[in-house]
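Quick one: the structure is below, questions incoming.
The complex appears here minus one protein chain, its other protein chains still in place.
== chain A ==
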Amino acid sequence: MEYVSPEGLRLDGRRPMEMRQIRAEIGAVAKADGSAVFEMGNTKVIAAVYGPREVQHRSQQMSDQALVRCEYSMANFSTGDRMRKPKGDRRSTEISLVIRQTMEACILTHLMPRSQIDIFVQVLQADGGTRSACINAATLALADAGIPLRDLVTSCSAGYLNSTPLLDLNYVEDSAGGPDVTVGFLPKLDKVTLLQVQNLLNCVILGRFSALVVGKMDSKLPIDTFENVMQLAIEGCKAIANYIREILLENTKQLEYRRGL
């Protein structure tokens, strides 16, 4: 199957290095301490943050830092066919863990001991890149909740099909069986916090990254090509970080205006 035409266009008409249109909205859930909606193309997720608040299970309370919990779930109608088990299945549990670890790394948990921070993400429409969209939404929701962060975390995916590195895969490209790299990036510190690679063989890495997960082995990818793909994903993350910063600045201006400052 052809994922990149001879003229260099992808199935949805994008160029290989072109990201889908992103849109974000802060404060969608009035009841939550912080919330955000994040869209990447047709993928749409909503994140809500509750906390810092009292720990639900006393036994899990930590005396020197906050407990961070995360739950990822997909709405029944988010995919083409109605999903039977939107959460509690292995994929959702794994993604919940990935998001929790990524966000935990950037929250200054030592400032809120003996408390709990809950991050809930709900996928409303799934068209590839759901975990990236969830991480971006979670970052905005945490900022909206006023939780102290070390840095924003932004995430983007990239892959390699028809010998071309592609940025921000949609569902069809993601299911093609080629390697798929998801990166979680801290823009200010210029560090990669999450690197998740799927469908990759013979991957040899490297001391720079704090987290690395290698998925099932299907296709070959020479190491410098992998570096290109990863670099492309990082560029995507930087672009998203700029957009997120704009949204947060705009939001702050609105708050100032409403308070009459």
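One rule holds in what follows: contacts are C-beta pairs under 8 Å (C-beta built on N, C-alpha and C of every residue); 3 or more make two chains touch, one makes a residue touch a chain; residues count from 1.
To be clear about the criterion, contacts and distances are computed from a predicted model.
Engineer: Given the choices "Protein YIPF", "Ribosomal RNA-processing protein 43", "SKIP_SNW domain-containing protein" or "Actin-related protein 2/3 complex subunit 5", state the protein name listed in UniProt for the chain not shown.
Structural biologist: For the chain missing from the view, the UniProt record says "Ribosomal RNA-processing protein 43".
Engineer: Just one of A:S73, A:Q198 or A:N251 touches the chain that is missing; which is it?
Structural biologist: Among A:S73, A:Q198 or A:N251, only A:S73 touches the chain that is not shown.
Engineer: Where the complex has a chain not shown, which of A:L124, A:V172 or A:A239 is the residue touching it?
Structural biologist: Spelled out, the listed residue whose C-beta touches the missing chain is A:L124.
Engineer: Which of A:K31, A:R58, A:R90 or A:R258 sits in contact with the chain that's absent?
Structural biologist: A:K31
Engineer: What residues on chain A make contact with the chain left out of this view?
Structural biologist: With respect to the unshown chain, the touching residues of chain A are 28-32, 35, 42, 44, 46-48, 50, 53, 56, 69, 71, 73, 75-82, 118, 120, 122, 124-127.
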